[in-house]
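Left out: one protein chain. Kept in place: all the others.
The first chain written gets the first letter, and so on, giving A, B and C; residue counts start at 1 in each chain.
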Amino acid sequence: MSSDARQKLFFREAIIRALREEMDRNERIIVLGQDVAEFGGSYREFEGLFERFGRARVRNTPVAESAMIGLGVGAAAAGLRALVTITYMDFLMLGLDPLVNYAAKARYKTGGQIEVPLVVKTTAGAKGQGVAHSQCIEAWLMAVPGLKVVVPATPADAYGLLKSALRERGPVVYVDHKRLFPTAGEVPNEETLIPLGEAAIRRCGSDVTIATFSFMTRIAERSAERLAAEGISCEIVDLRSLAPLDMATVCGSAGRTGALLTLEEGQLSCGVGAEVIFRARESLANLRTARIGALPAPVSSNPILEAACIPDVERVTDAVRGLLASR
Amino acid sequence: MSSDARQKLFFREAIIRALREEMDRNERIIVLGQDVAEFGGSYREFEGLFERFGRARVRNTPVAESAMIGLGVGAAAAGLRALVTITYMDFLMLGLDPLVNYAAKARYKTGGQIEVPLVVKTTAGAKGQGVAHSQCIEAWLMAVPGLKVVVPATPADAYGLLKSALRERGPVVYVDHKRLFPTAGEVPNEETLIPLGEAAIRRCGSDVTIATFSFMTRIAERSAERLAAEGISCEIVDLRSLAPLDMATVCGSAGRTGALLTLEEGQLSCGVGAEVIFRARESLANLRTARIGALPAPVSSNPILEAACIPDVERVTDAVRGLLASR
Amino acid sequence: MDRIELLRAMLLIRAFEAALMRRSDHGFQLLSEGQEAVAVGLCSVLGERDQLLTSGRSIAPALARGLEPGAVMAELLGKTAGPCRGKGGRGHLAQRSAGFFGAHAVVAGNLSIAAGVALAAQLQEPGTIVACLFGDGACGAGALHETLNIAALWKLPLLLVCDNNGYSVSTPRSEALAPKSLSDLAGPFGIPARTVDGMDVAAVRDAARELAERSRTGAGPVFLECLSERFASHSTAVRETRSAAEMQAIRKRCPISRLADNLEAEGGLSASARKQLEEEVRRAIAAAVRFAEAAPYPDPSEAVSDVV
Partner (left out) sequence: MDRIELLRAMLLIRAFEAALMRRSDHGFQLLSEGQEAVAVGLCSVLGERDQLLTSGRSIAPALARGLEPGAVMAELLGKTAGPCRGKGGRGHLAQRSAGFFGAHAVVAGNLSIAAGVALAAQLQEPGTIVACLFGDGACGAGALHETLNIAALWKLPLLLVCDNNGYSVSTPRSEALAPKSLSDLAGPFGIPARTVDGMDVAAVRDAARELAERSRTGAGPVFLECLSERFASHSTAVRETRSAAEMQAIRKRCPISRLADNLEAEGGLSASARKQLEEEVRRAIAAAVRFAEAAPYPDPSEAVSDVV
């Protein structure tokens, strides 16, 4: 198999492959979640794992997010490696106590005696499911010392980041986006790990840097296409990991373009964009900046209201034009 | 009673007075919390209310933060007005589902049919109680559409903001700071409401603006004293309310001084400072900015480690000097 | 409610969902098909001033509670003629004025909220009760425990109804819940509880009435488990995991034909009367669809209205 051979995989296939490889490699890895066994997960992203690894390692749980995460934390702290899947990020709120008050602090508070190699896998973003199934709270997690957060935008990154997350010594929150599951992309046939904390430049450009992540990377790409037709050249930085955050790549790009637009699907207030822009400006004088995110409102399942609430190509292209006009 | 007569009250006394006045005025107000009845609350901040209003309106609850908030939300949605006290903000994590997924969204998702006049009262900050009793997660709440957040630094503001919160149509999180309970301050004898969303200038100055809130306002004041001796003149803006955020006052001050330092006890990443600075820069070109907050670590109950983790006068004065040196 | 009215209410729900399924613009839906008797039996014992809260599987309870089919259809299609102006939609139906405080799509998320509504009722509207309908899946959540305990301590007028259709998505109840009977969960708290056949609308009504009256008259919370069957997959977006044979057997237990056949056998319902009933319902649903179709979508500006 030539080392650069690749294969087109859907997100769910990339996730399954990462889990299968890591579970083959390390029999301490267990998967806990609702409908993950025979059913294979809400997005069929666990299909085949139950058949391959059995009920001891791939376990259906009740609808009890707090205990699901607590069990994963305890099991990981005691020598297993747990992946706990929380179908929607909104329900992560039910399990923040074991995740934030215990897992993120265990190593610190025990003076290094206890580590929690846990991966909490969840999905963010809007896809017609309404006010309690659409939220993006990545920014909350980024701010928790002891937690790492990854947010892949391509199947290759989903594969490589999930594998790395499953080898971390501490807790990692891995966030998929509901709108990415129907998408496919090239994934190397050779086993490949993507280190946490490295952003990727998705498109090179000279006029403006768009720093984004997860599904919004695709909105950025479409916006860049449209702006290219107007002669505006966008560079797209896919953060991939929010904690740790790769500011070197962001600043490298923004330093070249002189303009930085952040794009996220979640709320702007105390969001990813505010953080990225603050830190970029620490090292880049007179950088022009702007941020785009959801309107300050819940996200309805109503197609018209959902579309109005979250960022789209129009809002991104307008923001870029505005930013460059401020030149 | 002359209209500007004032009386020195401790924080807890100001809180009790606000609650007594509002509960006298509106018999729909109920108080739910652990040890709030005969005991009068962990900080004796509910003392006398049980005796005055009885068990129907001042209720001890089990240790069940999720249901405590859920009950308050449901009662408020159905025509009462509930104040639910969560002793430590860390445990608010246990009740974020009813607060964020229901209360903050109820009015929106029902097209205005249901409003939730709820006040969640809690305490933030470090005072020797360790990793799970010291966190500041105000920034998470600021970002939730539908929630308001107030963070008083003086007994007068505690009194006036709590009264206003108890007249809001939607949910408000009222955050005390553990280190403020031993402090006292002048409170007007006349009934006074402080509207949500208005910052206060605590000290006038010309060289730098320090935007802060809650207990950190006192650190800012001590820092300003020390810097004054060096001939540096600090203006201190006490935000008082984080949502809504009074950027007009912040920008007015920062526009005059040309330098803005934000000071918070919580984590910097995606924090209050990042938000305030981003928004200030939207309206103020070439503003010099810096932010101070906790080190990226849990807060130990160990006095040496706690002191090392959270901002103090040294860090603030150094930051101000650095900011002005960048002139 | 007599049994003809119960039958009519169940037929209406069945026809409503069938009409909804014929459309391509409903996004996806959690259907109540097979579980109509639980919603109808429960609602038949609720008074005007009582309130009902439910899980996300809320079409049957909303209609059984008496909401206008046209308004419900409009809400589910995202039209402003819905009680939530099309903003709540699937999983969040609500019409407070009709005693339907509403659905909430967070599993077990409505339990403590319902207890709070019951607290307000206890203090402000003695004699009224609050009903909360939830699935078996919600019984694994800590919210149930916290709510049972506080409701029992405070003697809240709360009627908890578990619509146990035996599954949480694909997970059989036996794999997710240790208790022999879910009504056993009320035991430690001294809460009166019963388990009934949820496919028998009269049995549901009678048990609900008995428990509701006890709660109404000061007994505090009560717990009713109804054993039901889900005729469709978890949602129209989720694949069915049960075998065709299994489904065939399950569908034989239809609560509607069961009641209708009993009535006919007892001579309580003539073939022509049954036809007429079905015809009435058909017309009501057709009118509901026309109403919803005629209603406008919200203006995009409503994306930020009614937030704070």
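What we mean here is this: a residue touches a chain if its C-beta (ideal position, glycine included) is under 8 Å from a C-beta of that chain, and two chains touch if they have at least 3 such contacts.
Here the structure is a predicted model, which is why all the values come from computation and not from measurement.
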* Structure fact -> Shown chains in contact with the undisplayed one are A, B, C
* Given C:9, C:113, C:144 or C:162, the one touching the chain that is not displayed -> C:144
* To do: Pick out which of B:67, B:172 or B:210 touches the chain that's been left out of the picture.
  => B:67
* chain C residues touching the omitted chain (full complex) -> 140-146, 148-150, 152-153, 175-180, 184-185, 187-190
* Structure fact -> It is residues of chain B that touch the chain not shown, namely 34-35, 38-39, 42, 60-64, 66-67, 90-91, 128, 130-133, 295-298, 300-309
* Structure fact -> Listed in rising order, the chain A residues that touch the chain left out are 28, 30, 56, 59, 61-62, 64, 66-67, 69-80, 82, 97-98, 101-102, 107-114, 145-146, 148, 170
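The definition used in the following text is that only the chains that are shown with their structure count from here on.
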* Structure fact -> Chain centres computed over CA atoms; the one at greatest distance from chain A is chain C
* To do: Determine the centre-to-centre distance between chain A and chain B, using the mean Cα coordinates as centres, and give it in whole Å.
  => 31
* Asked: At which residue positions does chain C touch at least two other chains?
  -> 86-88, 92, 104, 106, 109, 142, 307
* Structure fact -> Within chain B, the set of residues that touch 2 or more other chains is 66, 97, 101, 108-109, 145-146
